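Note that this complex is displayed minus one protein chain, with the remaining chains in position.
After this line comes chain A, so read on.
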Amino acid sequence: MSAGQVAQRIYSDIRRIVVAPYKAVREIQYTINGLREGKIPPKFVAWTIVSTTAAMLIAALLMFPIYWILITALDPSASSIYTAGGVEIIPDSVSIKNFIWVIGPITTPEAINVSLPFVGELFSIPVPDAIGNRYIINPGAFGVEESRQSGRFIAYAKNSMYVAFWTALIGMSVIIPGAYGMSRRDFVGRKRLLYVYVLLTQVAGGLGIALLIALYTIFNMMGWLDPGANTRFWLAVYYAGGAVPFNTWLLKTYMDGIPVSYEEAAIVDGAPSWRLVYEVIIPLSKAGLATVFVFVFLAGWTEYIVAQTLLDAADYTLPVGLYALIGEYSVDWPKFAAFALSFATPLMLVYFFMQRYIEAGLSFGGMEG
């Protein structure tokens, strides 16, 4: 399955959701006709209605906290939870004010600077006054009062992006060969190591906290916490290391599904082993690679406790910044809600659309060694 096919699947998923109400109406009409003509037994229909309603009620109950946060974020009366009018199932008025506060003011640049990593700024083009330094988003126009925390989202997101980028780059560069070796080669201790990896999938996060003391002292002694040291980079290296067990195992199970005959054919044609990997394995496991990439990236994007212990305020990533909003800066609850949703919504959508791949990936039953 190629990346194009993945995109196509997602497209068809979205289409199915969009046309779902239409199909539901059609099905209801069909059922009513069937009932009238006596083709469908009433008991059958009653059971469908009862079980579907029950399933929907359970889902609604479980998702209620998230819905509540959404309602809070859309609440225009920027107040704290303690003075608000309590829980409202359907809000009286809705505004995107809090989301504007999260993004903060965005202006066109006064000058465009072009710079290279490690080299520094190359040159800078001034932007004409007519279009330079003008508001693209002006919070004042939405009635948002300025505060120091307004617009921090962007800065935190940049830090998170930096950490997640290095996590993904370092992580993938050791996970891909590891998964290939686990899937296609044999060596002493392979099964044992695989077994350890699987057991660690759920333990890694907690292990991080148990080892926090040692991590903190090691980071401190290596000088990675000194002012001017690149703490974010070393944090990313740590995340990449923590992401190895689960993702190596996941990618290995995916590669197990690729028939060995493709490789055999390539070997018969005289392809060297690097071409085997480059031209057979990688193209055939694109979907698996994409899934693993998402997981490794998110490992750096969402971790809280280690980042909170190691990072300075200027380097805060999104999760740390999020909790600092209510912890250190005691920001209003609706603003917190808007901030948190801006952070979480893309991730929730990723999981929503990946549901079937994750279900397939986690089927422990049908696995081979």
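Quick note on the criterion: contacts are C-beta pairs under 8 Å (C-beta built on N, C-alpha and C of every residue); 3 or more make two chains touch, one makes a residue touch a chain; residues count from 1.
We adopt the following convention: contacts and distances are computed from a predicted model.
Asker: I want to check something: the complex is missing a chain, and I'd like its UniProt protein name from "Sugar ABC transporter permease", "Universal stress protein UspA-like protein", "Kef-type K+ transport system, membrane component" or "Glutamyl-tRNA(Gln) amidotransferase subunit A".
Answerer: "Sugar ABC transporter permease"
Asker: Using the definition of touch stated at the top, determine which of A:159, A:231 or A:248 touches the missing chain.
Answerer: Only one listed residue reaches the unshown chain, and that is A:248.
Asker: Going by the contact rule already stated, which one of A:7, A:112, A:207 or A:282 would touch the omitted chain in the full complex?
Answerer: Here the residue in touch with the unshown chain is A:207.
Asker: Looking at the whole complex, which of A:221, A:268 or A:313 touches the chain that is not displayed?
Answerer: Of the candidates A:221, A:268 or A:313, A:221 is in touch with the missing chain.
Asker: Write the list of chain A residues that the hidden chain touches.
Answerer: 17, 20, 24, 27, 44, 47-48, 51-52, 54-56, 58-59, 62-63, 65-66, 68-69, 81-84, 86-87, 170, 173-175, 177-178, 180-182, 185-195, 198-199, 201-207, 209-215, 217-218, 220-221, 237-238, 240-242, 244-245, 248-249, 252-253, 298, 302, 304-305, 309, 318-319, 322-323, 326, 333, 336, 340, 343-344, 347-353, 355-356, 358-360, 362-369
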